[in-house]
Structures are given as structure tokens and as C-alpha cells.
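Only one protein chain is missing; all other protein chains are in place.
Then we have chain A:
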């Protein structure tokens, strides 16, 4: 494993400021010229409970968490349960240290807070012995005492950062700048004092480790963003100005970002009573002529199945986002999984008439959000973005210039009052809102309330061209076919007029393939590179268009390889099932690598999965993954 990269893990208790400390440290690494990628692991608990954030930093593009990590900063859990509760919760004070040892690479560095983690506890861990076996370098420091002496106990995170910087021989400049941006007055002063004190203390230690901060340089202005930021900003640039929602992890992030920005932009954000109302309000706002969205995570999205179906039948432009977490039911609220694919594709009664995109990284999240709004308003169809807790919360550095694009607030296939006069009306003068005779690509342009002569009824019942309830068999078939024709037209537009939303890696002529979808993209990309470096002939495809499915692209890819492994984070191979349903063949060529233990793939797990699965090495995978053989095997 190469250590030309730093993977710094800060572990502590929920509520200890692990998130904000890591955010600033990641920014400092980014400012020093490195590419960064963060991964969050946290419990569904407000105070206490083991949590960590991992920051991977290197002088090259990083699109995934790494394999394990090489620097642990273990703070104690200041909200740890009292000893009486230990039987149930375990020793929470020790967890930031004990829970993180398995993933630490050989030769790794450990700094732990001996002010909160006691010697006896450490002894029980056999730390000394294990350190020797693995070549770890352990630095016990009284971070709590240091923080207390110069400020307050909670500032021990700062002390930990100071020690980290010293041990990595990292300049303090960016860390100081970021602190000055974030705080002021006495708090800033104490924190700076602690930072410097810890830095000096760290410099005085006898260094036994080789790990140092990598050197790097950015040629352009960078920003540290999460997938949730990207989706929210994509919506803003698409001209969305209305969001209604109900909080649910991990979707809450997008809802929060837009709630904080919309009021300044003349937009509306409303927290409502439940997810049914959330999507129904967005349907109403869309009817009124405002670009509107809603969203949730699996359980909340289940409630949206009614308004989603209504939007399909009434051909209401709408964007819904679904941030997956491990299910079924409440599942594991703060853990990622790609288990809602079938839920999102097929929920709600009747034949699905929706578009579904699954962005693979932060840039795609922004671009596909804009694409979602474009398509929703051009084709009058609900468009869903499906992502997960992983993409939602991970931060990477992005070129600021990437966002230098024109906003696109136009309302697509909506008529102006002038155009409405020319549009088809029936003999009694009613606007034929759902006209199937003149619909191009299945799209019948719509009017907006307030326009003269554009009145119509939008109903969830099957309806005639003017919108009246109709059970006429001919009308039914015309209307159904017209609505479904839109999906074919959208597929054609995606194939021909837009750059592919699918992502390819590796050599075109490779013999074997790895296919994935959504946020597992980064880990697959890195795995493909490593496999090729080890002499295998592999290429990768990450699919974003779930519906309408990119039949042609995926067929070409699968025809060009001998075998392909489908990588996804769920237990029933939902995406592989979709592939086979859509393509109707390749059953013998496809195997699966599945992971559903609540943690996203590490690239090494995919490398190993490939070796065992495709290269048929005679061994079981060591990681918590499952291999599903091809049909007939």
C-alpha cells in the first residue's frame, strides 16, 4: 500500500465537534495544494457514541475513500455513558481508539488523548503488542489537559490538530487562517494558543514514523463541497425556487442548504407535516409555474409514492431527490446503501412514467440535478435523483470554475399567453392540455393559471385531451402511449444531443469489465486502475441513467467483454437485475460483488472481489462482501 497519501482519521464521540474539526482540517489540506476526499461514519445519536471522519489527501485526484488509513487521532468520547451502562454500550471512552485499530495500516501513526483514555484501558487493548506487530507508532498525549490549561476542555480537538500538524511536518498557516475565519475573540485566542502549544509539543517528540504530509499544488481556485451541496447548487442554477420537505437523514442536508439560501433569492422553503404533503406542495407550486422540488430518504420517499403517481398522471414537471440509507424500514439511518433502486423505479401504482438519474460523484450530482430540471420541464415528467448517505456527506475539492455556468430558469414546454391563443382548443373553446394529436415526442405544451383561455382540469384519473375524466378505451391507449413516448424521446435526446451521463474507465480493448452505478463509482474507478497496474485487462462502466435505461451503451460495453462483475451496495443485486430486465440477456456474463454492511466499498475490496470472482483465484474474499455467481454457475 502506497503511503504517498495521508489518510487521517479523527475519532471521538458524537457531539464532540469531530465533524467541524475535520471539515477545517480537510480545507487546510486542500489549501496546501492537495486533493481531498472525506468519509463520515456516525451513529444515529445526538450526544456520545463512536464517530469518525476520514480525510484522504494526496497530490493526485482522489474520488474514493482509501483502503484503511494511516493516521489516527483518537480523542476520548466526552459524552461517554457512565460505567453502570458499560455492559450495554461497551467502554465508550475507549472506543475512538479500540474501534479503529483494525483498519490502521502497517506503519501507521496513533495519537490518543491520554487525558480521557486511561492507561488501564489501553493496557487491556494490548496496544503495545499490536503496535509492535504492525509497526505502528503510538504517541499518547494529554490533549484534554493541554486544552484545559489554555482554554476549555472542549478545545482538545484543536490540540489534536496541532499535534497532527507537527507530526506530519505540516505548516500551520492554513489551519490558523481557517480558525480566524470561523471564530473570534477569546475563543479564537485560546484556540490559537492551544494550537501553537500542541504544535511545539509535537515538534519536541521523538519521531519514529516516516509519514509526512504530501506536497501538492492546485492550478485553480478550489472549494470543498459535498454531494448535497452539489445537488442544492444544481437546483439553484436550474432556476428552482420552491422546496418543501420533512427532515430525514441523509436527505436533510439538501433541504437545509436550500432552506438557508432560498429566502435570499426570492424563493420559498417550507418544512411541512409529512412527506406526502412535501411532494404535494411541490406539485402545486409546479402547477403555479415555479420550478419546484422535494425529496427524502427511503422511508419518507415511501410516503411520496402518491404525489409521485399524481405528477406522472397529471404530467407535472417535478424533481424529487432520494438519499438512500440502509433499509428495510428504519434500517441503519446513518449508513449508506444502494438498496432503494427498485423502490425509486417502481413505487406507486400503474406503469412507471418517470426519469431516474443516479449521479456517481459531486460534479455529476450538480450536472445531473440541472439535467433533471431541464428534462422535467421540457417533457412534463417527474424526474428523480437517487443518491446515498455516502455521496451526500462526502466532501471533495472541486474547481470553482466548474460552476461558472449560466443559470437556466426557463419553464420548458410551457406556453406563453400569446402561444396559447394558437394552441389547440376543442369546439367549445376548451384548451386541449393533453392533446395527443399534435404532441411532438409525446409532449403536449401546458398553460399556467392566470393565462386567458388556458383553463383545464389536471386529474389523477385517466382523462381526455381537455382533461376530463375518461374511461374511453381508445383515449386510454392514446394517452398512455403518448406519456410513454416521452421516455423514448428522452432516451434519444440523452443518446444524441447530450454528453453521455455514463462514465467509462480503463482501456477500451480490455477483456473484462466492472459495472457499477451511483456513488460506488469512485471506488470502482480506483480499483480498475489498480487491477490494470497489476497486469489484468479490465475496464469499468458506471451507469447514471436508471430510467430510461441506456440500453445501447450498456449493450456495447457488455458485448465487448468476456465477463463483467456488477458492483453495488445492496444484498439482492438490484442493479444487475435491472440490467438483465432491460437487456434481456448477458445472464451468463454477469457476476455480482455486493456489500451491505453499512460501509461503502474500499477499492481493495473490489480488487480482491475481481481476483476471486473473475480471475478465479481459489479463495474466499476476506472483506464483508458477497459474491453472486453468474446465471447457470
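Keep this in mind: a contact is a pair of C-beta atoms (placed from the backbone, for glycine too) under 8 Å apart; a residue touches a chain by one contact, two chains touch by 3 or more; residues count from 1.
Following the convention adopted for this analysis, contacts and distances are computed from a predicted model.
Peer 1: UniProt name of the unshown chain, from "2-oxoglutarate ferredoxin oxidoreductase subunit beta", "Glutamyl-tRNA(Gln) amidotransferase subunit A", "DNA-directed RNA polymerase subunit Rpo10" or "DNA primase large subunit PriL"?
Peer 2: From the listed options "2-oxoglutarate ferredoxin oxidoreductase subunit beta", "Glutamyl-tRNA(Gln) amidotransferase subunit A", "DNA-directed RNA polymerase subunit Rpo10" or "DNA primase large subunit PriL", the omitted chain resolves to "2-oxoglutarate ferredoxin oxidoreductase subunit beta".
Peer 1: Decide which residue listed in A:284, A:331, A:598 or A:621 touches the omitted chain of the complex.
Peer 2: Considering all chains, including the one not shown, the answer is A:284.
Peer 1: Would you indicate which residue among A:131, A:205, A:272 or A:627 is in contact with the undisplayed chain?
Peer 2: Of the candidates A:131, A:205, A:272 or A:627, A:272 is in touch with the missing chain.
Peer 1: Out of A:456, A:536 or A:557, which is the one that touches the chain we can't see?
Peer 2: Checking the options A:456, A:536 or A:557, the one contacting the hidden chain is A:456.
Peer 1: So which of A:35, A:92, A:237 or A:628 would be touching the chain we can't see?
Peer 2: In the full complex, the listed residue that touches the missing chain is A:237.
Peer 1: I need the residue numbers on chain A that touch the omitted chain, in ascending order.
Peer 2: Residues 27, 30-31, 221-225, 229, 233-234, 236-237, 239, 241-242, 244, 261, 263-268, 270, 272-274, 276-278, 280-290, 292, 306-307, 309-310, 314, 366, 398, 400, 403-407, 409, 428, 430, 449-461, 468-469 of chain A touch the chain that is not shown.
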